[in-house]
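In this view, the complex is presented without one of its protein chains, the others remaining in place.
Labels run A, B and C following the written order; every chain starts at residue 1.
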Amino acid sequence: MTELLNVLLLLFLIVCAIGVAYIRDLLSAVILFSAFGLIMALIWQQLSAPDVAMVEAALGTGVAALLMIAAISKTRREE
Amino acid sequence: MAEKTVVAIQIIIVLFPIIMAPVIMYSNRISDKLRNGLSVLTAAFTFVLTMTLYPFIKNGGVVQHSLFEIIPNLEISIRLDLLSFSLASLASFVWLLATPYSLAYMSKEHACGRYYPVLIFTLGSCQGIFFAGDLFSLFVFFELMSIIAYILVIHEQTEEALKAGYKYLVMTIIGGLALFFGMIIIFELGGTVSLGVGPIIQEESVLGLVAFICFLIGFGMKAGMFPLHVWLPDAHPVAPSPASALLSGIMLKTGAYGLIRVVFFVYSFQLLHAFDWDDILAVLAVITILLGSAVALTQTDIKRRLAYSSISQMGYVLLGLSIFNTNAITGAIFHIFSHAFMKSALFLAAGSIIWKTGKRNIADLRGIGHQMPITMGCFALAALSMIGIPPLSGFLSKWTLALGALDVGMPGFVLVLLISSLLNALYYLPIIIPAFFELPGELTIKHHGDVHHEPRIKIEEAAPLMLLAIVLLASCTLFFGLTPNNIAYGLSRLTAAFLLGGGGL
Amino acid sequence: MEMLSRLIHNYFYLAAIILFVIGMHTMLTHSNMVKKVIAMNIMDTSVFLLFVAIGYVRGGKPPIIDGIGETLYVNPLPGALILTGIVVAVSISAYALSLIIKIQRAYGTVDCDEICQIRGDE
Partner (left out) sequence: MALAEHLPALIVITPLSCAFMAPLLYRRHALASGYMVLLSLLITLVMSALLLLKVNREGPLSYQMGNWSPPWGIEYLADPLRLYMLVVVIAVSLWVFFYALKDLEHELRREVIGWYYTLYLLLVASMAAMTMTNDLFNLFVLMEICAISSCAIITIKQDRECLEAGFKYLILSAMGTGCYLLGIAMLYMVTGHLNFEYLQNELSTAVAIYPLNVFTAAALFIVAFGTKAALFPLHVWLPDAHASAPSPSSAMLSGLVIKIYAFSLFLILYQVFPRSLLDSLPLSEIVLWLAALGVMFGSIYAMMQKDLKKMLAYSSIGQIAIIFMGIGLDQRLALVGGLYHIAVHAVTKGMLFMAAGAIIYATGVRKISDLAGIGRAMPLVLAAFTIGSASMIGIPGTGGLISKWYLALGALEIGRSLFVLVVLSSSLLNAIYYLPIVINAFMSEEDFAHKVNEVPKMLQLALVIGMIFIVVAGVFPRPLILLLGEAVANFF
């Protein structure tokens, strides 16, 4: 059961990554990237690394996405 | 003389001009007279010091002294033997004459503040080449001299000079790299590059051959060997005349000197002979002789013609070197001497003419013998010596060379010498004969209707200092040809025997 | 075939490598700088995933000692390393983003191709 969940999550990850590559709207890309980060945090939880998961959720997803949105707001939205 | 004293004297001979160069450069700011005086003084002092080594050499002394080690097995060392003394004394002598000549010649030129230090520095590095005790120090001084001489080549700073200089520089660096490659192969094969340990390479190997070819390229380049001579006819004529005299008279010889060192001290000449590597040298030498002479014929600029002639004359030295017997080697070394005198005299004479009249084109030199009889007389003497007219030194060297060629049963080489002498005659006589037996071009035109009237041509010789140098050099060609037991010939004989006898090792 | 089955068995590794390649590809081919930074993060995170997956022991518990005497923990070292890694990655992207804002001010665009064009015109 957990194996299946893991595989699903990983597939999600890959879809998100490809989505980031293809979406031309940068804001959507950042949002997809946050989703990617959160799924990653979930996977790490699955892999019994809760500490890493927490840091990823907070820093890798939260702070990084915030910074990116700030950058986009100062530059432009579409690629 | 103790060995320590000899080493000390050698170091002074090399370092003194090198140290004096910046001093002269600085003295330029104080006064021109001081600068000139210092330059001549340095040249003279170097000559005197070099000559003090003569007694030591006459007693058959050989010095090989290591100064300090740069990296393991690679050291800077000093060597004195017959060969180095011959070349060093020759170089300092020609410098001694060329420096005072420069004083007069350069009075019309710009940037003397740069010229004299460089001239003196080159003297030091030249002596360094001859006194080097290992290939590495030889290489160091060789590169030093070549690169510094660049400043002499481009002295005029015309478009043409800069172009010739660039060619010279690139070729020099290619040559330097070839030397480096050859040297490193020798180091790899033999574990040392010292000249004092006897032939380093005694077995045949591909790398050994590669190294030999590299040395041929590196030293041959400087000696103007075909097909690496291309820089020479451009670079020598554009330099100021005293510098051309030194470039042709002495610096070409450093290449020949390097080859002699390589042939006898790095390789065993028996090895070269056994595997016919010497044939490469012989073939190149023959081509060099014939090509140099043939192209010289087509030149209309007097200095360019002299430069091509240098190429063919250096071919004699290489040819003599490729035949391993006493006569041929003696001839080669004596030709180094006689060519130095002849060619320096020719270049200095040509320089005087250019200095006085501004004429460079051979066609314009008609009747110049009336205007400058002494200069042109010396020119004629040196040119006849080049051709090989009997009582002159050029004859003696060619004769000895020919004897050497016959000794090994190579009459073909004698034929080459004869053809080249003929060619020499073909391109020198058209300068000399019109100079004395025709009237100057502008006078002929003016008086063409009035042939009986012999126009008076005012004798206008160049400055006395210039004349002195030319006359001394020209009389040298006469003196060394007339008296076969002279010092130069004696040294050549001794050196040849010394080299063939294993270099006193 | 054997290799394929091994890859499928280690599906975490496989996914991590796929993500790494996607990230790197996006980073190098897209000309928009913000996109490059996002892709850089994806690339880094995928390597972290690989690291954590290496440390994972099937059925292992998080390495928290609570006194009950668990016997099977996952390897804690990769987790500790990755914490450092995440912080470094975030600081790099923060720095990159600040550069992007400066570049926007200097060139009026954050697209590498356009910048090349501008510089070519100069």
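For the reader, a short list of remarks on this structure follows.
Operating definition for what follows: contacts are C-beta pairs under 8 Å (C-beta built on N, C-alpha and C of every residue); 3 or more make two chains touch, one makes a residue touch a chain.
Since the model is a prediction, treat every value here as computed from it, not as a measurement.
Remark: the absent chain touches shown chains B, C in the intact complex.
Of the options B:A91, B:A104 or B:L169, the residue whose C-beta touches the omitted chain is B:L169.
Of the options B:I9, B:L119 or B:I154, the residue whose C-beta touches the omitted chain is B:I154.
One chain of the complex is left out; on chain B, the residues touching it are 69-72, 74, 136, 139-140, 143-144, 147, 150-151, 154, 157, 162, 165-166, 169-170, 173-174, 177, 180-181, 184-185, 187-188, 207, 210. In the full complex, chain C contacts the hidden chain through residues 13, 20, 23-24, 27-28, 33, 36, 40, 43-44, 47, 50-51, 54, 75, 77-78, 81, 84-85, 88, 91-92, 95-96, 99-100, 102-103, 106-107, 112, 115, 119.
Criterion: only the chains that are shown with their structure count from here on.
Separating the centre of chain B from that of chain C, both taken as means of CA atoms, is a distance of 70 Å. By the touch criterion stated above, chain C contacts chain A in their complex at residues 11-12, 15, 18-19, 22-23, 25-26, 30, 32, 34-35, 37-39, 41-42, 45-46, 48-49, 52-53, 55-57, 60-63, 74, 78-79, 82-83, 86-87, 89-90, 93-94, 97-98, 100-101, 104, 110-111. Residue ranges on chain A touching chain C, taken from their complex, read 6-7, 10, 13-14, 17-18, 20-21, 26, 29-30, 33, 36-37, 40, 43-44, 47-52, 55-56, 59-60, 63-64, 67-68, 70-72, 74-76, 79.
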